[in-house]
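Structure in structure tokens, see below.
With one protein chain removed, the remaining protein chains of the complex are shown where they sit.
Letters are used for the chains, namely A and B, taken in the order the chains are written, and counting of residues starts over at 1 for each.
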Amino acid sequence: MNEKFSALMDGELPQREIAAVVGELVTSKDQQNAWYEWHAARDALQGQYALSPEFMRQFSARLAAEPIVIAPQQWRTPFLSKKLLVPLSAAASLMFVGLAVWQFSPQALAPQNMAAAPTTLLKAAEVHPYLKMHRDGLAGAMGGEVLAQAPFEVERH
Amino acid sequence: MRMLLLGLLTFCMTTAHADVLGKVEAVKVLERASQAAERVNYSGAYIHQYGEQISNFKIVHLFEGNQSAERRESLDGPAREYIRIGSRVSMYPAAGQGVTLDRRYTSKLFPNHLPENVASLLVSYSLNKLGGDRVAGRDATLYQLDPVDRLRYPQRFWVDNETGLILKSLMLGLRQEMVQLFAFSQIHIGQEIDQKALKATNAVQSVVVNQGEGIVAAPVEASWEIKPPVKGFRLLKQTTRTLPSKNRSVIHHLYSDGVVTVSVFIEPMNKQLPLGLAHQGALYLYTRQAGSYLITCLGEVPAASVEAFANAYTPR
Partner (left out) sequence: MLKASERDLDQELVRRAQNGDQRAFELLVVKYQRRIARLLSRMIRDPAEIEDVTQEAFIKAYRALPAFRGESAFYTWLYRIAINTAKNYLATLGRRPVLSSEYEDEDGYTLDAVAQVADDHTPESELSNKQIVSTVNEAVDALPNDLREAITLREMDGLSYEEIAVAMECPIGTVRSRIFRAREAIAHRLRPLLQGVGKDKRW
């Protein structure tokens, strides 16, 4: 049903449907033509400035010559962040602190003793060898990690 | 040539209109994508992002006679090059002495992300169609592999409408955050690829490619009773190796469900790593003592998964 594209144009689609309908719009040449025609009609009725019919064609060509923009955006969960990550549970989790240091609390301690728990600082260098073996193992079905991290090394005989 | 302006990417598309595919149709979609990676001629560039590390690669792929060939070259960072003609591989920088690559690695680099047996994926995931989107200037359809349990993360991939080729592949964490991304930034599909495009620009050296033992369901260790840890995961590799830059030898079991990998390490007990659960982003780590041994489990899977894996091992 193409009526939804008309509602989209008027800002009358429920918010939760917008992403999906826009997804259809950007992949449908017919709907894009309709988008163009409907806006031409709207602009004519509203007395907007009358651009030459060549305008969009010329603009498309100019835009195609521009480097594709990809915008930096906020990470939800920073990886290898220098900030403290929230532990999963006070008693049984390890925390990453920066890149150089691990901090942990022993598993066996009861929560009420946490404040008095001794903490031991470990080097993250202890974790990285396991991570490297995991990554280098096969790169799984994802592929590319080994290529992305020099040197190439997968298996020794 | 278009240069890509890079930054960190996040992903926030809603899943308002997920359309679950029946098994037969899901297999069709996945097989088409799997075959396209092997048979479609294409050239372009792609980015790989993991955490805050972003790398750009140039790629050329062609299928001729009865085999496929590809060349990849890094566009930033240290010079890296990878050329595969059929199953013959050469690389720069050269692999170290005695190093081999596993065939299951060499044949599974982006965009060839799907396993050969796509039906096996559907043990662990259902396939959902999320909608239309555009990648690298091409119309695509976005699918999501939704885990059947809470023991792995969802996986999204964008499939080129015209050829079925995967144009973008994204691993999501449990909170819908981006964990790892591969995406074409530009691509030309289907045209004639000049053999010259496969010529090395660096001093590549050939690498031995191990045909691999094939996937077995479960590892076998004389001193260990190993229960099947998590549904859908099968053993890809079982080795004993020296832990990099350490003097300790560990047994390494590498599992996969067709999408992600999980590693289990067994070694004599030591105090280098404290016991318990940790995470760094979507990567979880769990260590436990079993008898006089230390079991460490690690992977891009949720906490419950690494715990289940580590708990599946009991010394005899």
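As a convention for this text, contacts are C-beta pairs under 8 Å (C-beta built on N, C-alpha and C of every residue); 3 or more make two chains touch, one makes a residue touch a chain.
Computed from a predicted model, the values in this text were never measured in an experiment.
Residues of chain B that touch the chain left out of view are 5, 7, 9, 12, 133-137, 183, 185. Touching residues on chain A toward the chain that is not drawn are 2-3, 6-13, 15, 18-19, 22, 25-26, 29, 32-46, 48-53, 55-60, 62-64, 66, 68-73.
As a working rule, only the chains that are shown with their structure count from here on.
With centres defined as mean CA coordinates, chain B is found 18 Å away from chain A. By the touch criterion stated above, chain A contacts chain B in their complex at residues 16-17, 19-20, 23-24, 26-28, 67-80, 85, 88-89, 92-96, 102, 104, 106-107, 120, 122, 125-134, 137-148, 150-157. For chain B in complex with chain A, the touching residues are 2-10, 13-14, 16-17, 48, 50-53, 55, 57, 72, 74, 77-78, 80, 82, 91, 93, 95-96, 98-102, 104-105, 108-110, 112-115, 130-134, 137, 139-142, 161, 169, 171, 173, 175-178, 180, 182, 185-186, 207, 210, 236-237, 239, 241-246, 250, 252, 254, 256, 258-261, 263, 265, 272-283, 285, 296, 298-299, 303.
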